[in-house]
Every structure is written in structure tokens, then in C-alpha cells.
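For this view, one protein chain was removed and the others were kept in their places.
Labels run A, B, C and D following the written order; every chain starts at residue 1.
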Amino acid sequence: MIDKDKYKDVNPVEEEVKTLESPKNNWYVDEKTLANADLPEEEREWFSDARPQVVPPIRWTPMEKFLNWARAKSLWILAFGTGCGAIELRPLLTARYDISRFGMAPRPTPRQASVFMIGGYVSLKTLKRIVRSYEQMQGPKFVVAVCSCAINGGMYWDSYNTIKRIDNYIPVDVYVTGCMPRPEAVLSGFQKLQQLIMDGKAEGQNLYAEKFDWYKANQKKVIKDWNMPDYNW
Amino acid sequence: MNLKDVLSPLYVWKRAFEKPYTIRTEKEPRPGADRYRGFHQNDTEKCIGCGSCAEICQNESIDMIPVSETKDGDSGLRPRIDYGRCCWCALCVDICPSSSLTMSNAYTWIEEGLDKDTRETFCFTPGVDEKPWDNDEKGYRRPDGYDLSLLERVEMEELSPAERVTSFIEMVKGFSKEQAKREADRCIECGICTATCPGHMDIPGYIRAIREDDIEKGIEILYKTNPLPGVCGRICTRRCEDVCSLSLRGEAVSIRWLKRYLTDSAEAGKYRDLLHDEVVSSGKKVAIVGTGPGGLSAAYYLLRMGHEVEIFEQNEAAGGMLRYGIPEYRLPYGSLDNDINFIIELGAKLHLNTKVGKDISFDKLYKEFDAIFTSVGLTDSYKIGIEGEELPGVTTGLTVLKAVTMGQDPKLGDHIVVIGGGNVAMDAARTARHLGVDVTVVYRRRLEDMPADSDEIKEAIEENVEFITQGIPLKIEEGANGKLNFIWGKAEMVDNGSGKRPSPVLIEGSREVMEVTKVIAAIGQGANYGWLEGETTKQVKLGKRNIEADRWGKTDDPKIYVGGDMFNKTADAISAIADGHRSARAIDSYLAGEEYPKDRF
Amino acid sequence: MKTIYEDLNKRFTMSGYKQQRDDLAFVTVDKDQLVNAITYLKDYHKFTHLAFVTAVDWLEENEFQITYLLHNYELKVDLGLKVRLDRDNPTMDTIHHLWKQARVYQRELHEMFGIDFPGSPGVNDPMILESWEGPPPMRRDFDTKKYSEETYDHRERQHIEPEDHLRKQLYPED
Amino acid sequence: MIDKYPKIVDGKSVYDLDSQKYLKMWQGPQHPGVTGNMSLELIISGDQVVACNTHVGYLHRGFEKLMERRRYINCFPIVCRICVPEPDTNEYLFAAATEELLGITVPEKAQWLRTLDLELSRLASFLMWIGGQSGSFGSGTVAQWAIANRDFVLDLFEELSGARIYHMYMIPGGVRGNLPEGWIEHTEKVLNNTEKLLDEIYIVLFNNAVFKSRAVGMGVITPEMIDQYGIVGPNARASGAARDIRKDNPYLVYDHLDFKIETETAGDTYARTLVRWKEMHQSISLIRQILKLMPKLGPIYTKLPNVLHMKVPAGETYVKAESTRGEYGYYIVADGTEFPRKITVRGPSYSHGMALLEDLVVGGNIADTHGLMLSLHTYPPEIER
Partner (left out) sequence: MGITTKILYAFLSLGVVMVWGLTLNGIVRKIFARVQGRIGPPVYQPFIDIKKSNAKRTGITHGIMFYLGPVFRIAGGVGTYMFIPVIFGSEIFSNFSISGDLLLVMYFIFFGQLGMALGAGEGGHPYSAVGVSRGLAQMTAFEVPFALSVISLAIQHGTLNITEIVAAQQGGILSWTLFTNPLAVTAAMISMLGMNMYNPFSIVIAPQEIPMGPPTEYQGSFLGLLATNRGIFAGAKLVLFMNLYFGGATSLPILMWKTFAIYMFSVFIGAAFPRFKTEDSIKFFLKIPTAIGLLALLIAYL
């Protein structure tokens, strides 16, 4: 269960409300709905107005434990090579390291995937797609960020086109450092994630729902042409 | 579509009966290769915190953070690596001058990311923060045959020993522009030298100026902290080179020769153009006693601060020990005069042949001037303390050196013995060699214990100076033909267990005789406070060797400041220069009525 | 190489010939004559391969330099043609009719340096950058580090220069 | 075939998506069929592609900008990141260009080691590619074998240079490290295995009815197109152009080695696959030759000036090498300071992946777009850098 009060001090929404006053950025005003105001009339109907909701785990612990076990043992990775980390994903998926031993498999569509592997640096253009893909994934969903670039900018700390810390934009469950991390390291990262899921600690989806405004503010700060709905389910 | 094309793909089933490619890593991950570039290790004992790793890291992933006490030649900083930035290029390992930074072959580091600020994660100080891979044997080390650092010095041309003993021509030829640039290029700009240098010269700064061929800039940097660069460029004891990072694995940057190159390449007349800041006259007067490096340095900086300066010198030329204690082949008088003349040109009033206490009383100075800086050095040579010391053939090193400087013949005969192992002993011995005299140096301890500069000893040996080590002088007797019999005994080194260096103890019954024309004692000098007597100096506390003062050189009388050998314990030119500089600042703030100087000049 | 240059020099205004290697030379061409020169090289001297087009920003001289590198498969030599443009109003003639890939290079140059190539198809479309506000990023007066620090969150660096630290420790009063 | 679909309206390609006849479909960036991270915007009618637009820039890091504010030595770790699957060509070219501008020569042993490294990396890159190529047609089996075998080659790299992907082995001045002990034997073993695998792949893939039915005649590059689009490397060689920089403008020690330019004439995907398959065999043979001919002793590194403030004399140069995709080049402009004025990377994927792919895809089946993209062997990171 996520403690709501915990994020009170890190959630800068209150300040944001005061500082951002342009009509373009009034999406936070209404707590319940998302105003996809910038979209044309007919397009607005295509998109959901609902904010992401916190879905608490089932109260009956043994059942939740069982479900978590199932989730941990059947991790489907979204096949989205966002950076150079993707190059080690391939050996990982194939015969030498064979991640399928642990019930993991690549899944080409975000709808069905449950793990998002951020493979290193994330350029602005990709960040937009990452946010979309991440929001399209169905919860519980997890993010594993590999490579140092995703942690603190890595090699591209002074680049104008890459973001430095992916956890400002989507919640990350597990980090693996390295440039490139070897497949074994990534594999250990996934195993760590499995452990976290089984312990019920990997609640990134709920975190995202709770700190939604904070994440959105961060995302909109860097993505200058925000031409998509605020939440893509 | 023929049948072969349909059937041959079924060959894939062969693999089903072979061993899978998969490596089982569930239990224990596969170790990285022997050379694998994994996480860093740092031998903190070897590391000196020079920061070259941080300098070469293009990702700014290495921070130097303080972890331990600052020691000599160790900045007390250690690299902290941020694996959110690192790219495992291992350039930091390649550049590490101390070879302390290496990489293990460990590669797995996983952190939970959620709900945690990653600002602190993935950062660690190798060797300080414990990690599982701290003791890994394997991993990336700098490979053989490949080294980014430039460990060898540019060869400095010198006169051969045979050539140099024939004259007093300066033995080191100095760098050409090409050589100087190459040598300057070796500097990794860590700055440990700057802190170690008593004068805090901006060594990387002027080396950079040499590299960029900007002599004027270099001179300007030199004069910020050292008004006698021409002197220091030749005879500095260069503690900077002892701590140079490169000296850990190779040869230190020739900082002294580079400084010399700078002063040699600039025209002395142009120095004045380099001083850009305006001098505002303060109307205060400061007296300086002694024209050694300390006095000259203080004079220069006081002048630059706008004070009126008068200098009193007992000899007929300024320079003090620089002139009378250092032979010409090491420091040509021309270079010395260059530096001194520049300071005099700035407006110092120089009174030569004026001995304070004799020609002018200290009380008078005290009354006439707003502050007094004294730096007369150590002038009284220590006695050997053996029988026969009063014989006419026994003299001191300083006497010989001074006589040579003044152009007199020291009348050494054909074989002398020099007692002592310090720089003065070496200078005296080598000066004698240059005059064509056979020289034997007798020293109580071993060769490696000698306080003299190692280069000096090396060069003395090259010039065929004979060394007798562990020899204790016992007695000097008058011998035949006006010669002296120098009697000495062999000593053995006894470790007295107190943690100090072992002391020499005479072997019972050992007694050897040497027939020499002169015995020169050069075992050190002490202070002579005779000139300091007077009403006004009662407050000044005199120590056995040094005058007591705070580290600004201020004695208990706030008007009187001391510096140079009579104040510091290192007793070398650069310390004296630093003293002069420091005291000048203290005097400046005293005259302005402030407490202590705030910023560097 | 030299003969080709001499032949070219007869027809076009050229300068700054430099033979970098046996198989590589650079030459500066007048801006107006570049397309003609390239066409001539392609048709008569068999420089049939366009290796790349790139720009260099000479900020101090307020000029852009565009380099076209051509390759001759028969002589197996490379020839770089350089053009200097005014930096304030950079416009260059397009060569997309000679090589199809040239339009991609020109599109990139337009995006990264703000050099205009009128007539090149799709040259105004954003290619690599998306939602970019600000000057073309490859220009030298754009400071990527500053931009990055202003736009993105960074971890504070705690670095201490050893020189300063050591001095502070040894001589605290200084 | 394209004429069925009216294309030109007011000089622009416009397909009326409302007519229900055309469907707009994006492939990528999140798409398992697209190499790396780029996307194709396709307009399809039925199964046929009528228009294609490639979108790149998802991997743009501004390398050329970053290198402008890094010292030369600090560009060295960066360059290998430009092309992820085959970083060594970048390392070599950057080192070679810098050395040329600095006017230093590399010891002979280092040259051999560099050649060895380049050929190994060619082998690794091709193995990765053949995995992708067969995978693009749905043959997971060959893909798994090839990529697993590539991993064995990466093991060699790991032992030699200390890293799997970004080797950072060829530093300006020479190479970092000699051959480790037992490495040659290990290499021989890996090469034998790879050779065996290649033969198996020939049986399984090139004699495969389905593969043939798809690859033959797919995405034909005619000889006329080669110059028009600036096609280089195996793509050009599959269309009959016997061009190889290793032969034409020999660099390193390639003129001491015995090999010939592999060509095919059909210019279709099958021919391109075959050319690359042959080149893999050739790489293996080259590696064996190098290991035999390489001097056993000798320096591997020439001292550079102090790398922390190394100034490169003003000048410019263009150095090129034959990568797995063809001509790869570095154009460095130095202005006499510690920082390069401009480093331009000429990647073959640039022309292959953008201009050529856009035109080749049109008229084909959507099922073929991915296979086609791979058969051109494009790596997006080197397009956008």
C-alpha cells in the first residue's frame, strides 16, 4: 500500500499551480478530469478523460501473494529499444542468456507488456513515445532502467537532446548501471524486479497515479510541443 | 520450389540434440574477463588525490571529495565515482599517476529505484566505501606498453663533469623553446606542487603559459608570488618536484628548469610592463634589514603595496646568502643582479655596507620607520667541537664561498677536507673542485642521510669529489710542510630505537689520518643576534636558532617582523621568499590598521 | 589530383588547394559556382559518389563553411569542395538533382545549422529534432551544456579541486 | 505498379486517408521489426505500401556538438557510441584521423591489432545482422543461433579489450593492450564454431524455399541506382559494383592480406544476404591470416603529447574505412586548439536508411518493409548521431 502522505513534500504541484498560469497549462486545475483542451473537437472524443487511478492490491494477502508470484514469473518485456541498451537486450532474449527461462518474453505491443526496459539515454523525441507507451501499458507495470545514462545522464550529461534522469518522467523500479551493462547484469536486474514484485514493493503504477501531476509537470517541462492527450490510458 | 529447398531447412532439428548455448547463471553469474572494465577499485594508500582522474573524465563523473587528513604530497581527497555518469572508458585508470586506481571485473550493481532519490545512489568512493569487489584480483589494469602519462623528462643539457670543473660557467644550459614546451606539456595540472611550495607559486599556471608560449603571462604569474624567479629557477630546493604526481611512477616535471626558462626567455627590462596594477602610495616607511631572498621579497611586495622601503645590507652587494653562499656555477651573478635590479628599480632605497647595530642602531630604525622587517639569516657557522679547531688552516664553508664570490683566492692548497653533508658543504667542496683542489668530504652518516640536494651529491661525485661517509672527525693536528693532519674515525650506525634516524657511533679504536692542506667545516650555521640589542627590542623573544614569531613573522612587538632562515626551519631560498611575501602582507595590514591579511596578493 | 584541380581552376574560381594525402584533397570554391563545379566534376571527371555534405561554423569569421566530399571510383580519390557562406543569411544552392541522398544531407544542415537550400524537397521539415525551440543546435554560439543544465535535472557535483583543497588545509589563513 | 495509386496532387504526395482506400500505418519506433529506434510512416493500400517516410532522430544525442566541447582524448570514448553494433570502425577512424592531423604514426604491431579488431567486429556485426535478417522473415531459429554465436565473438572482445560492446580499444596513438594469453587458441575455437554455423546457416537459410520465395527479387537495387543514391558497401557489391575501400584505398595492413571483393549481380535481398554471408567467411579467413602474419613483438603505442591538453594543429582531413555497411568516414576539422572544430561522421546508413529505403519500400508488401530495411543493413544511431 502506498502511503499518500509520504509524497506530500516531494510533490511540487501546489507550487506549480501558482507559477504556471498560461491557459495552455491549466490541465491540473481540475483534479478529476484531464482537459485535453488543445485537441481539436473531434479528436477529443477519441481520448479518455480519466486520470490514472490508484488500484490498491487485494486485501486478502495470500491471494495477492499468489498474483504477485504470477506477475513476477511472467514478465513480458516491451520490445522498445529506446537507446543503445537495446543492443544487449537481443543477446538477453536469445539463446546465450535466454531470458525465457524466467518466464520473460518480448512483447511487441505495450498493451500486453508489463515491463518497460529503458535502454540507456532517452532523447526528447523518444521520451514522448516512452511516456505514451508507458501509459498504454496496463497495470501493474514495471520499469527497469539500464545503463548509466538513465540514472544521471551518463555520457550525454551535457547533451541538449537527452534527458538525464528518467525517474523524473516515469517511475522506475529497478536500476542497473553499466555502459553497457552486460546481459548478466540486466538479467540480475530483472531478477531483482521479480523479487520486488513478489514482495509487493513494485508499485510504480500506483506511484505514477499518485504523483501524476508531478510527473506531468516534468514531462511537459521538456516536451515543448505537447500535442497528445495528457493520459493515454 | 524444389524439393531440396523444402527439405534442407529441416536440418535445424540437428541442434535440438546438441547442448544448448545457454549459460546457466542462476546460481552464480559468470565472472567478467580478466581485463574486464568493471567497477573501480582504489588503493587509497597509494592514491595521492591528485585529481587527474577527475580531470580526464569527460562525463564529470568523478568528484574529488575529502576523506582523510592532508599529508605532504597528498591532497586528502579521493575520487568518488558516479555510475550514473561513468562510461567505463577507463581513461582515469590509464592516466592515474600513482597507479592506484584500477578496475575490478565486477559488473553487477542494481538498485531499487522507486521512491528513492537517485542523487545519492550509484555513487561511491572506491577504497573508502566498502563494496563486494574491493578485493577482486582480476579486472582492468593499465596494459603493458601503453601509458598515457609522459613519465620521462626532457633531457637537460649539462656541461660534462670534466668541462665544468675547469671554470665557474653555469653548468646547466637551460631549455630551448622546443624542449621547454615539451617538458611543460608533461604537467597534468594537479596542483599538489602549488600547495607544497612554501611560496604557493601557481606552478601549473606558469607551466601552462610556457606550453602556450606566452612568456609574459608566465612572468606575471611568477611575480605574483615570487619576486626572485631567476634565482629560484636555478637554485630552488624544489619541494614541488618531490611531490609531483608524475614522480610516483616516473620523473617529476622539471619545474625549476621551466621557471628558469621563463626568466631566461624574457628580457629583464620588460618586467615592468607586466605589472598592470596601479600602486597607490601609502606614505608609510618600512625598513628592511638584510638583502637575502626574504628581504628582497618583502621589499618587492611592500613596494607594490605602496610603501616606502629602505634596505640595509652589511656587505658591498645585495643578495645575502644567494650571492655569498651559492657558487657562481649554480647561480650566475648576472641572473641574481637581474632580479635584484628590478626590485631596486621599483623604488627601494638600498644602503650597502651598512651594518645595523654598528653603522646604524636598531633603535634609530625603530623610531624612523613605521615597521621593520628583518631577515639577516644565519651567519655564524657552527663549530666542529674537536681538538685543533683553532688552527689557522681550519676555516668554514661560508668563508670559502664568500671569498670566492668576492674574487679573493681562498688559498686552499691542493687537498682539502670538507666536514659536513649539507648544501654548504657540497657548495664548498665543489667550489674547491672548480678551483682545481682535491676534495674529500667527511660525513657522519650514510650517503642517503645527507641533507644536501641529491643532484648536488650526484654532481659532486661526478666531479670526483671523494666521499667518506660514517666518518667522525676526531682531531686536527699540525703536520709537516704547513699541512694539517686530519684525524677521523669510522662510525657504525646504531638504531637507538626511538624511531628517529639511526645515529653514528664511533667504532672503538678506529683512527685514521689524512694529510690535508685545509679543513673546512660546514656543519651548519646559527644566528647572531648581536645587532639586535637596544631599548626597543626588549619585547622580541630570541630562540636558540630562531626568533619567536607567529606564522606571519610578527614578533611580540607588532612593528618588528622577521623572516628567512632566522625565522623558518627549512632554511631555503623559497621559504625565505615566502616569508617575505607573507610578512609584507602582514605589515601591510598592520600599517592599514587591520588585523590579518584576508586575501592573497 | 593536381591535374584535375588545374582543369577546374581554368573554369571556376578556386583557391586554397590543399593536398592532404595522395588520395585526398580539399579546395575552396566560389559560392555561385559550386553547383556548376560539382556537376562538371560529376559528369567529366567521374566524381560520381557524394560521400557527405557537412557544414562547419566559423563563428569568429561570421561564416559557414559547407564541405562537399566527392569520390571518384576510377581514380579512387576524394575531393573536398568547400564553400564559404555568410553566416547571417546562409543560403546555398541545392544539389538534390544530382544525388538523391543530397536532400537528406541538406535537410539535416537546414535543421542543425539553419542553412537554407531553396528548392530541396522537404528541406523545411523537421528531421531529427522535434519540438525544438531555440537556435539551430550545431551552431557554435549555442551552448549545449548551459542548455542542458537549464532544462534538465542534474545531480549536484561535489568536486573539489585538489590544489585549492590542499592549500586550504595546509594554510587555512591564506 | 505504383501507377494504380494516384500520387501527385498539386505537386505533393497526397493520399486521401478518408477514402478508406488507404491506411496510414506507423512502424516504429516501438516496433520489434525496426532495427534500433526509428520509424517508418507507411501509407498502405491493402498489403501494398504506396508511400513511405522515414522518421529518425529518436536516438539523436548531438554527438557532433558534444565533441566540439570535448578534448580529443575525450572524444575517444564517445565515438564508439555512434554506431552501437559495430563501434570499432568509429574508434579506428577517429584515431586515424587524429593521428593524421597530429602527424604521428602508429607502430606496426598496433596496426595489425587494429586490423584484427576491425575484422572481428565486422564478423560480430554481420552475425548480428544475419540474425536480424532471418528474424525479419520470421525465422527465429537462425536468429537465435547467429546472435548466440555473436556473443562468443563478443567474449573475444571482452578478453582482448575489456568490454563487450564498447571496446574503446583503438586509442589515438595505438591500441590499449596486447593479445592476452591463450587468446589465439580461444579465437581459433570461436572461428571454427562460427564457420560451422555459417555452413549450417547456408543449408538452413539459403536453401530455404520460403526464404528464397521472399528474398529473391525483393528490393532490387539496379546498378544505375548505385551512384544516384550513393550506395556503398555490400549493398553496392550485391548489385555488381566491385568496390571495397579495403582494396581501393587500402588502410592499416589490408594490402598485406589476401582477399577478394565478393560480388553478386542480382541486387536483390537474396544477393545482399549472400554477399554478406561470403564476407563473413572472408572475415574469418582474414582473422586467421592476421593471426599468422602478425609480428609477435613490438610496441603497440606511440606516445601522444599530454592528452589532457593536447592541441591538434589546424587542418582538416577525411579518413574512411570499409565498415559492414560500406564507406564509413570521419571528417575532422581542427583549428589548432585543444578541441576539435567539427567532427562529421559519414555513416552509410544515412543514405541507405533514408533516401534509398524510402524509395525501395514503396510498391512492396508491408511484410517486406522490415526485411528490406535489414537487407540494407541500416543502423539508426549512425544516421542521427
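Basically, contacts are C-beta pairs under 8 Å (C-beta built on N, C-alpha and C of every residue); 3 or more make two chains touch, one makes a residue touch a chain.
This is a predicted model, so every value here is computed, not measured.
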Not-displayed chain touches, in the whole complex, chains A, B, D
Quick one: say which of D:V79, D:A110 or D:A148 touches the chain that got left out. D:A148
Quick one: which of D:N37, D:N74 or D:S139 touches the chain that's been left out? D:S139
On subunit D, where is the contact patch with the chain that was removed from view? 23-26, 31-33, 44, 46-47, 134-141, 144-145, 148, 204, 208-211, 213-214, 365-370
Missing-chain contacts mapped onto subunit B: 9-13, 15-16, 18, 20-22
Missing-partner contacts on subunit A, residue numbers: 48, 53, 55, 67, 70-71, 73-74, 79, 94-96, 98, 100-101, 103, 105-109, 111-112, 114, 138-140, 205, 233
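Following the convention adopted for this analysis, only the chains that are shown with their structure count from here on.
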With contacts defined as at the top, give the pair, C-D or B-C, that has more of them. C-D
In whole angstrom, how far does the Cα centroid of subunit A sit from the Cα centroid of subunit C? 38
Could you work out how far the Cα centre of subunit B sits from that of subunit D, in whole Å? 54
By the touch definition above, subunit C meets two or more other chains at residues 128-130, 137, 142, 144-145, 155
Find every residue in subunit D that makes contact with two or more other chains and list them. 57, 60, 62, 65-66, 69, 77-78, 144-145, 148, 151, 166
Subunit D to subunit B touching residues, read off their complex: 70-71, 73-74, 76-78, 141-142, 144-145, 148-149, 151, 155, 158-163, 166, 168, 171, 174-178, 180, 200, 203-205, 207-210, 212-213, 299-301, 303-309
Could you pull out which subunit A residues touch subunit D in their complex? 78-84, 86-88, 90-91, 94-97, 106, 108, 110, 121, 123, 125-126, 129, 133, 155-156, 158-162, 179-180, 182
Spell out the residues on subunit B that touch subunit D in their complex, using ranges where they run on. 1-2, 4-6, 8-9, 11-12, 14-15, 21, 32-37, 52, 55-56, 58, 87-91, 94-95, 103, 140, 143-148, 150, 185-189, 208, 211
